[in-house]
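Right, I'll just put the structure down here and ask away after.
For this depiction, one protein chain was excluded, whereas all remaining protein chains were kept in their positions.
Up next is subunit A:
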Amino acid sequence: MDAETQTSPEPTAQAPGGPVPGGKRPVVDISQVDKVYGNETRALDQVDLTVREGDFISLLGPSGCGKSTLLRIVAGLSKATSGEVKWWEQDYGVVGQPGRELCFVFQSPTLMPWARLDKNVRLPLDLKHVKKSESMPKVRDALTMVGLGDFEGAYPRELSGGMQMRASIARALVTEPSLCLMDEPFGALDEMTRNRLNDDILRLWKERGWTVIFVTHSVYEAVYLSNRIAVMAPRPGRIAEELTIEAPYPRGNEFRNSDEYAEYCRRASHALEKVSS
């Protein structure tokens, strides 16, 4: 096996076939962002981060370090106290325009319990008054894509936690987003389901040409998925360190079992330990 004879990666080496950070256009540009909540909590302190087209970037950090806060600001759900955020080098107004769609996957599936799966998945299109005849093929595609093709008519309570999570990913797919924000989407799932969904996400990211910002507190998940990891520190929340994962995509079990993976995990753990102490 190649992976076992491979030497530990050089931080400056450019992996063949991997995305080229630096060369592509910024999708989200965060500069000197502070966030102070009403109760004086300094959730973010001078955060700088540029997310480029095709990046899969993980925000990794202990709970309470402002990961969700940062993601909510990027999603436009919350406003920075000071500093600047740019979307596709423009203001928030650009979000939602064709080719500038953004989607958000929450930690919980966040489905409407009173609606069947097809209606849940169709929601973003329904809200935009897209005709049913136009939206239904997209809904079926999305459900098939996440392996729920046979569950169109099911109510959320009839599905397992992993299936509900996949339904919420299908809902994100129908808008054909180019930027995908995920806040610990698989935190509540078992290891097996989580690994499978990680592979699904990587596949979609490649196929759809997404840019992903992925929040997690799992070192293993972050290393497996990302080409960049921003390690965040708490009190006040800030980006303490950035790691580049040079391993090429597609990644699979081979990568999970490689020394290279283990080495990256060690580095990320070390960075995490430093900020947690």
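FYI, a contact is a pair of C-beta atoms (placed from the backbone, for glycine too) under 8 Å apart; a residue touches a chain by one contact, two chains touch by 3 or more; residues count from 1.
One rule holds in what follows: contacts and distances are computed from a predicted model.
K.L.:
Hey, which one's the missing chain according to UniProt: "RNA polymerase sigma factor", "ABC transporter permease protein", "Ni/Fe-hydrogenase subunit HybB-like protein" or "Succinate dehydrogenase/fumarate reductase iron-sulfur subunit"?
P.N.:
"ABC transporter permease protein"
K.L.:
Looking at A:S31, A:Q46, A:T81 or A:S108, which makes contact with the chain not pictured?
P.N.:
A:S108
K.L.:
Spell out, residue by residue, where the missing chain touches subunit A.
P.N.:
Subunit A touches the chain not shown through residues 75-77, 96, 102, 104, 106, 108, 110, 112-115, 123-124, 126-128, 155-157.
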